[in-house]
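Below is a structure I'd like to ask you about.
Shown here: the complex without one of its protein chains, the others still in place.
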Amino acid sequence: MTKSDNSPIHASTLLNRTGQGRHFLQIPGPSNTPDRVLRAIDFPTIDHRGPEFANLGLRILQAIKPVFGTTNPVIIYPGSGTGAWEAAMVNTLSPGDRVLMVETGQFATQWKNLAQKLQLQPEFISGDWRTGVNPADIHARLAADPEREIKAVCVVHNETSTGVTSDIASVRAAMDAAKHPALLMVDTISGIGSIAYAHDQWGVDVTIAGSQKGLMLPPGLGFNAISDKAIEASKHAKLPNAYWRWDEIIAANRNGYWPTTPATNLLYGLAEALDMLHEEGLHNVFERHQRHAQATRLAVQAWGLEILCTNPDQYSPVLTAVVMPKRADGTYYDADAFRKLVLGRYNMSLGTGLNKLQGWVFRIGHLGHFNDLMLIGTLGGVEMGLAAAGVPHQRGGVQAAIDYLAKS
Amino acid sequence: MTKSDNSPIHASTLLNRTGQGRHFLQIPGPSNTPDRVLRAIDFPTIDHRGPEFANLGLRILQAIKPVFGTTNPVIIYPGSGTGAWEAAMVNTLSPGDRVLMVETGQFATQWKNLAQKLQLQPEFISGDWRTGVNPADIHARLAADPEREIKAVCVVHNETSTGVTSDIASVRAAMDAAKHPALLMVDTISGIGSIAYAHDQWGVDVTIAGSQKGLMLPPGLGFNAISDKAIEASKHAKLPNAYWRWDEIIAANRNGYWPTTPATNLLYGLAEALDMLHEEGLHNVFERHQRHAQATRLAVQAWGLEILCTNPDQYSPVLTAVVMPKRADGTYYDADAFRKLVLGRYNMSLGTGLNKLQGWVFRIGHLGHFNDLMLIGTLGGVEMGLAAAGVPHQRGGVQAAIDYLAKS
Amino acid sequence: MTKSDNSPIHASTLLNRTGQGRHFLQIPGPSNTPDRVLRAIDFPTIDHRGPEFANLGLRILQAIKPVFGTTNPVIIYPGSGTGAWEAAMVNTLSPGDRVLMVETGQFATQWKNLAQKLQLQPEFISGDWRTGVNPADIHARLAADPEREIKAVCVVHNETSTGVTSDIASVRAAMDAAKHPALLMVDTISGIGSIAYAHDQWGVDVTIAGSQKGLMLPPGLGFNAISDKAIEASKHAKLPNAYWRWDEIIAANRNGYWPTTPATNLLYGLAEALDMLHEEGLHNVFERHQRHAQATRLAVQAWGLEILCTNPDQYSPVLTAVVMPKRADGTYYDADAFRKLVLGRYNMSLGTGLNKLQGWVFRIGHLGHFNDLMLIGTLGGVEMGLAAAGVPHQRGGVQAAIDYLAKS
Partner (left out) sequence: MTKSDNSPIHASTLLNRTGQGRHFLQIPGPSNTPDRVLRAIDFPTIDHRGPEFANLGLRILQAIKPVFGTTNPVIIYPGSGTGAWEAAMVNTLSPGDRVLMVETGQFATQWKNLAQKLQLQPEFISGDWRTGVNPADIHARLAADPEREIKAVCVVHNETSTGVTSDIASVRAAMDAAKHPALLMVDTISGIGSIAYAHDQWGVDVTIAGSQKGLMLPPGLGFNAISDKAIEASKHAKLPNAYWRWDEIIAANRNGYWPTTPATNLLYGLAEALDMLHEEGLHNVFERHQRHAQATRLAVQAWGLEILCTNPDQYSPVLTAVVMPKRADGTYYDADAFRKLVLGRYNMSLGTGLNKLQGWVFRIGHLGHFNDLMLIGTLGGVEMGLAAAGVPHQRGGVQAAIDYLAKS
């Protein structure tokens, strides 16, 4: 900090300082916030108990359902995705409950840690952080639980730390095959609004989401989509809970209100973001993400770099995690030094490798309010950064992406 | 809803429809959001793991301390004030813990209900919703707790439902006189940034606050200021908790970051709001609130109406709750019909009477980004509304306020 | 300037510094800019030759016509009202042309001065700056012009310096009675969007307007509404002109474009402002202005102060100019010292007395994005300012306004 403590902060001047022109926010969330959403958020706060608010609330609560693929309630919290994880669990589970979770990466691990802090007993099926959930593992474990001690199966739909997706319908099929009554909880924090999602059809009981990824909002809202079975479970769950309680929210939502103070201005932004998603058409939104992900992978391959996700069926449409090449001595070129250089020189933020991926993996976000030319600029920044950082690679990644995009 | 479900929501056009000109948001929070704060919130979201963010975070975390009167950490959550209540309790208490609370009004009651939902055992000293905490009651109860079963005393500093303040220093003195080790928790959700507050000097252990009142932000941030004793308690507390955990936040805050995704754009707004408070000077801010409250009370008295708060030492600088007059048959003129008329005709939102105050009390907020002329307009709207609604009163309330303001 | 020359300007922090809360911008224009308009202006500039722009342009050019009461073209310039004055003259007149103008106040005088600078020969019917145009004067002069040397009659509809309106239909009737072919040019810079206006029905040839008054925009746009006769005159006029030429603009406007670069972002704001005017209904807008003007005059009268306009039929719905009382020695109390005090203490800008009105007249704007409570705050600021400045007056002006507004 070069400024003295008493000088004003001037948030606006802290921003956009790393270079001229638009910042490229290519972390896998928060994503680039659209002008329309920001301008909506910029409107004066209104009375959250007044008639205008009710109109807004009812419209949002209706318009968000198709994004989750549900006709059931979607709960919206002031809070982050972490809060929405907690909400899913404290509404439905009791202390000591066993939950089956799968180590797909850092966020699955953090969710498992959260379950432990909440005094649940997570069983964590280990994973290699390069593949998604194996439904056979779920089936095997549930089949070996004749006492039905496992109360919930918790999986991450789009693992933000690895760029690997998991097939939720198959997880449900495995649970059904095992005739196991556990709840199915799915974190699609970084998938919602970017990847087709079918809460009802897939038989998910609680879907957890956040605002700052495919929903194109700043962070600050968490979501739970819930099944009738989850609602029923919430009536008997014993974990202490108050702020996150669904019942009071569902009741108040019927009239477009919330029982406690909602994050009004972020809801303005959500209304605008939902307008934008429906204007484009959800199907088109999801196709767009697939197309940009494929172009990104072609670029990575052209550079001669490795994609962290080892199963092409599980490639994420939202982000691509890239493995740095190794030096002759077997050590990796430093992913974070590379990222720092890209930020300082090209005004682009890339995602770091988290936890055990740190230092040898970086992540490219290609989600949300995004288009072909933003992607080309993004990949150009990566290619220039590799060159500037002296990371061995082949030129031509951007060209490969352009060739693909121009044809599709 | 007159629009079909498929039509766009257009948040901007839902707003400001009840009339022309600026809306007067005179509920006791959310308060009128300043243009500078809204424009700050309108900036694109940045990487919450990048260097610009750290600079922002460190500046905010430093600048907010004097507002709470503390040199200890202030925890900032994505969440509402209700969440901050929960945070205070789950960090420091264990299931079944006895907590002493005081029924100063609706928010004290809701906090007590929250404690119950969290499986604590609140003892609720009953109150008349027209006066603040009686420190003698606290002393008496603590003195009668030789086993030290009471783990916390929880009081509301500025009861938003009644316009009554409580003297926190006296509560602390009563606790000290009883030599009782209970934690002191204070809700100043609607007091922070509007009323002088001295977390450290008053010996408060956890102070709970929110963003949408004197801090002049939209709702969406909750705050805990914490003492060393509270931090120590958090190491032994047994209530399950994860999202609200102080320890991880304190650790990450040292470098200007948060362990989970912070509400970046609301933090931009907080930076700007803190600039504004420090530019005006906290002392001046508090004086301004006192002055506007006094002018409001003079208006209410001139109208011949009754102020809900019966103890002048406990008048709130933030809001004034007003009792509707009674008809000959002993029933009250309808406060909510009056409020609805004021909203529809004069484009001003007033606060409703909550719970047992419903129908016979309304509340005037005079807090946050506010000045003499906004207050005069506000009181003018009340006086015109009383006339239009046929509520018996004497003219001249606005005049009384003007006379006072012009002289002071 | 306390800052050094090399320090950043930080426009946002220069603003809203004279006090807390909203500034009351009660000069007779620029008026208080609505949030919706400001947010519209805040959108990124687009290609003014692209299809989105054409859509915007066509919609604006259509929606603005009813505001002027015309089905003919309305020309929109990047420029101020002064520019629109010049545009009206250079399109239709030739060097040395005689034009008949009426000294209704400072803006009529400035327009006359502009005509001289443009090498026209204005004849200026003298006036007392307290009354509007006398149609009989027009008739008399035109009747005495058998050679038809007078090429245009130029009058101000709403004289911003005095708060006096003139009856345009009567001016036209006087011209018709004299069977004189002169063009009728009307400045309604501060009337448009606030006072009913009928360009076609009243037989006006060129109407001059600006953006920053009843149209609720920032300054930066000028307008000419034009009759077929004016268009015909423009084909033969000899004053050099290029930037202001109607013909090229009319041609380009047919497709929604402009021949030179339009002020795109102000046009965004104009689109939003036109939406707002049509949503409220033009008739309601005009009624609202009448009502607020009447309330203001009642306040002025209650204070025992004199309204500058001496003819009640000519009171302006847009602003009220107030005469300061005299001291025993016959000098006026200082209007500008009073205004300065009001700005510094109550965060309200009032209009100064211009030219020969300076020092003894001030002006209250009550136009644009305005409502009852803003007016009451405004009048409260005047009443407090009178008291604080020691200006002799009677209390009760605000009360008189409230009583009137509550009943109407």
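A, B and C are the chain letters, set down in written order, and residue numbers restart from 1 in every chain.
Operating definition for what follows: a contact is a pair of C-beta atoms (placed from the backbone, for glycine too) under 8 Å apart; a residue touches a chain by one contact, two chains touch by 3 or more.
Predicted model, so just to flag it, every value in this text is computed and none were measured.
S.K.: Which of C:Pro262, C:Pro317 or C:Gly397 touches the chain that is not shown?
M.R.: The single option touching the absent chain is C:Pro262.
S.K.: What is the set of subunit A residues that contact the non-displayed chain in the whole complex?
M.R.: So the residues of subunit A touching the unseen chain are 12-13, 15-17, 19-22, 24, 32, 34-36, 39, 42, 275, 279-280, 285, 288, 346-348, 369-378, 380-381, 383-384, 387-388, 395-396, 398-399, 402-403, 405-407.
S.K.: Applying the definition given at the start, please give the residues of subunit C touching the unseen chain.
M.R.: Subunit C touches the chain not shown through residues 1, 3, 5-6, 8-12, 14-15, 17-18, 23, 25, 27, 30, 32-33, 38-52, 55-56, 58-60, 62-63, 77-83, 85-86, 90, 95, 113-114, 117-119, 210, 212, 218-220, 239-243, 245, 260-266, 268-269, 271-272, 274-275, 278-279, 343, 349, 352.
S.K.: Go through subunit B and note every residue touching the omitted chain.
M.R.: Output for subunit B: 8, 10, 12-13, 35, 39, 42-44.
Simple rule for what comes next: only the chains that are shown with their structure count from here on.
S.K.: With chain centres defined as C-alpha means, what is the inter-centre distance between subunit B and subunit C in Å?
M.R.: Their C-alpha centroids are separated by 44 Å.
S.K.: What residues in subunit A touch two or more of the other chains?
M.R.: Within subunit A, residues 8, 10, 12, 39, 42-44 contact more than one other chain.
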